[in-house]
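Below is the structure I would like to discuss, written out as structure tokens.
A single protein chain has been removed from this complex, and every other one stays in its place.
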Amino acid sequence: MTLTTAFLGLGAMGTPMAAHLTRHAQATDGRSLVWNRTAARAEAHAQTYGSELATPDSLAEADVLFSCLPTSADLDEVLAALPALKRGAVWVDCTSGHPDAAPRQAAALAERGVAFLDAPVSGGTGGAVSGQLTVMVGGAEADLERVRPLLDAFAGRVIRVGNTGAGFAVKAINNALLAVTLWATGEGLAVLGRSGVKLGAALEVINASSGRSNASQNLIPARVLTREFPATFGLGLLAKDAGIALDMVNSTHSSAPMLAQTAALMRAAANIVGSDVDHTAALRLIEQMNKVVIE
Amino acid sequence: MTLTTAFLGLGAMGTPMAAHLTRHAQATDGRSLVWNRTAARAEAHAQTYGSELATPDSLAEADVLFSCLPTSADLDEVLAALPALKRGAVWVDCTSGHPDAAPRQAAALAERGVAFLDAPVSGGTGGAVSGQLTVMVGGAEADLERVRPLLDAFAGRVIRVGNTGAGFAVKAINNALLAVTLWATGEGLAVLGRSGVKLGAALEVINASSGRSNASQNLIPARVLTREFPATFGLGLLAKDAGIALDMVNSTHSSAPMLAQTAALMRAAANIVGSDVDHTAALRLIEQMNKVVIE
Amino acid sequence: MTLTTAFLGLGAMGTPMAAHLTRHAQATDGRSLVWNRTAARAEAHAQTYGSELATPDSLAEADVLFSCLPTSADLDEVLAALPALKRGAVWVDCTSGHPDAAPRQAAALAERGVAFLDAPVSGGTGGAVSGQLTVMVGGAEADLERVRPLLDAFAGRVIRVGNTGAGFAVKAINNALLAVTLWATGEGLAVLGRSGVKLGAALEVINASSGRSNASQNLIPARVLTREFPATFGLGLLAKDAGIALDMVNSTHSSAPMLAQTAALMRAAANIVGSDVDHTAALRLIEQMNKVVIE
Partner (left out) sequence: MTLTTAFLGLGAMGTPMAAHLTRHAQATDGRSLVWNRTAARAEAHAQTYGSELATPDSLAEADVLFSCLPTSADLDEVLAALPALKRGAVWVDCTSGHPDAAPRQAAALAERGVAFLDAPVSGGTGGAVSGQLTVMVGGAEADLERVRPLLDAFAGRVIRVGNTGAGFAVKAINNALLAVTLWATGEGLAVLGRSGVKLGAALEVINASSGRSNASQNLIPARVLTREFPATFGLGLLAKDAGIALDMVNSTHSSAPMLAQTAALMRAAANIVGSDVDHTAALRLIEQMNKVVIE
């Protein structure tokens, strides 16, 4: 059976993810359509990887459609503009979306005979390029099984975490925890810096001890202590994700003082330091708050 | 040269640490003295490992004295009660102590001709038994070099982080970060639990993603999701350490809202859930706050 | 001109508010209809004050309809069940509602030719009985002017704060500030109590000083220090209002760490101490957190 896939949203993550699907199509006699709001990116993808530019007609033939967009609102726009979809298709949204959007989007697609999976990913651009992303899936198990071979094209692990929206929920909490660890480690280093402790040595200790995290091990040494702050994942997007986590806190009537505070601090950092800088540049606000440089 | 060491404080950490020093003495023709407030523990150590019960006379012959006590106040008591020390000796305090105490204790020992290193450890009882602890040292480099071969008896890594007090400072910040990651991950799981997400799968995703930490990888799966909460490191001690970190924040006039909040929540947890339970049982307070079970 | 008013929701606030409208009707030859989910309360109101039990037919004749319900969701239910309304009528919702609900409810009523004002009140049951409530109004100025004489029947002050939803917004922020002052003063007294300070004297000082608030002046002395905690305004409702404020923070992409933390603590208090107790009983959680009694 020849399978047609479409990939909508060719950003820093989407581009290599779609490339894996294109290679998969080339190896299995399938078709790999690509689309991007700014068309030049799609054209470049087609030229570089041999994917096919999507058209309204070809999208209507897609068996599985992937989207990877900045926010759930962007998917809402895309869905509103789509002319026709193949009944029986599956839509896999890899956006770091909002759990409240998922049931609404699933219902809208169900009316058109299309199944919906929320399937955000983690692993960064490195994981996307190497095809080793982690995919967290919300939705029906049967729908997941239908697309699993395709997910395997760019994923190292595919984990179903619950029903529609659960994927977005876990992604939002994961990113909120990224924000917590990043910020808290920054605070700790600021205090140590003001105490005259050598921060490189302190971080080496922490990374061999119980307070370590992905942020302390992989982000702060390479991005903050070096003063490089290379812009991969934007601070504005992390603030958005921490805000989604806080929406979840509120809509489930939960009590999560630390997640709540983190959302506030990330929002403040994005407003004061900037939205487009790397998310690790949130620590520049800590530096201002403490008149210290984390280096 | 025959070296005499003494080890004061044979708790869960001190017992295996002192055992390594005893083995080292046995291999190098040295003497290994041990002391404990409750004498029965010292006697058991002597019987089990072949160490020697310390007496006032033998302590006065010790070249290097180690202490590993619950708090800096306990060391103050021990120091006040000591009859005589050998001039030129080095005191290595492995307590998770208070940075403010270190200069005071160093000065008191200096008057007796004894050098002081604050040298708290991390790695837990497992690391102590296997001799793979991480030691973070504050004090003079020359003093550290004199005792480094002894530290290597129980340590996998020895890192000098600064002057007197810097070791305690890094330890306090590390443990505050342990408290942050533990609590924040607990909050995240509580929210996910109230959203109907499967927590084991969610944690599996987080542990393959950017929000992971030592707490999410090693503590919560083994101790909380299993509902076992095995009491190794007490919640009261973690609350104490978070409080030391907050003291540092305040005495350095730093701004650290997340560390401050964590100290408050750990203190609340110790008061409501109990001081003697395992530190991971702090999440039982999150469960009460959210009427949910993290399992 | 004979005016017909209707009042829906005869709780602790609504009952005396509706009574003022009934007296106003009696003085101006108008009609005063009342309705309550539990009909017995409406019957009691009619007997006590001379109001008229509302019927579908008489509601369709009402010129101005007031509602005072626990939450915006309750108004949604009421609106969905209503058979007919008079074109040109004004609906005045005195619920402590959600700013997001107001535009939706206004639009639904506009389709039926009815104007909408969000008009929550403050002043407590005391202010309701004495007719000295403060009303904060969101909506069109012209609509407010049409109903202002009726609002004056139970209000000491009527202040228009902005367009549709602004009344709910101000009410939510006010109640969040009530939560902040209540909780923070409780924390301060707990610390002072643990320091051995006499709390009555401390509160007397604070109430003559810059840290005073309505909570410190009127609530804590009368309700907490006396250990009476008389249940007027429920802790669950205050937690709900703090949650609405947090929803506003999030939907406006604001950074408000203190309001966020307060919402978390109020939710925790409602879950641990109970929803139906007086809102001042939130301080019982502070007492547990600190092993101290605020008396």
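Every chain is named by a letter (A, B and C) in the order it is written, and numbering of its residues begins at 1.
In this section, contacts are C-beta pairs under 8 Å (C-beta built on N, C-alpha and C of every residue); 3 or more make two chains touch, one makes a residue touch a chain.
These numbers come from a predicted model, not from an experiment.
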### Summary
Considering the complete assembly, the absent chain touches shown chains A, B, C
### Summary
Touching the hidden chain, out of C:Gly123, C:Gly139 or C:Gly243, is C:Gly123
### Query
Which listed residue, C:Glu77, C:Glu145 or C:Glu204, touches the chain dropped from view?
C:Glu204
### Summary
In the full complex, subunit C touches the hidden chain through residues 99, 122-124, 134, 136, 156-157, 159-163, 165-166, 169-170, 173-178, 180-181, 183-185, 187-192, 194-198, 201-202, 204-206, 208-216, 245, 248-249, 252-259, 261-262, 265, 286, 289-290
### Query
Which positions on subunit A touch the chain that was left off?
257, 261, 267-268, 271-272, 288-291
### Query
Where does subunit B touch the missing chain, residue by residue?
243, 246-247, 249-250, 253-257, 260-261, 263-265, 267-268, 271
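Criterion: only the chains that are shown with their structure count from here on.
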### Task
Mind having a look at which chain is the central one, using mean CA positions?
A
### Message
By mean C-alpha position, what chain is farthest away from subunit C?
### Response
B
### Separation of mean Cα positions, subunit C and subunit B [Å, integer]
51
### Message
Going by the contact rule already set, what residues in subunit C reach two or more other chains?
### Response
257, 261, 267-268, 271
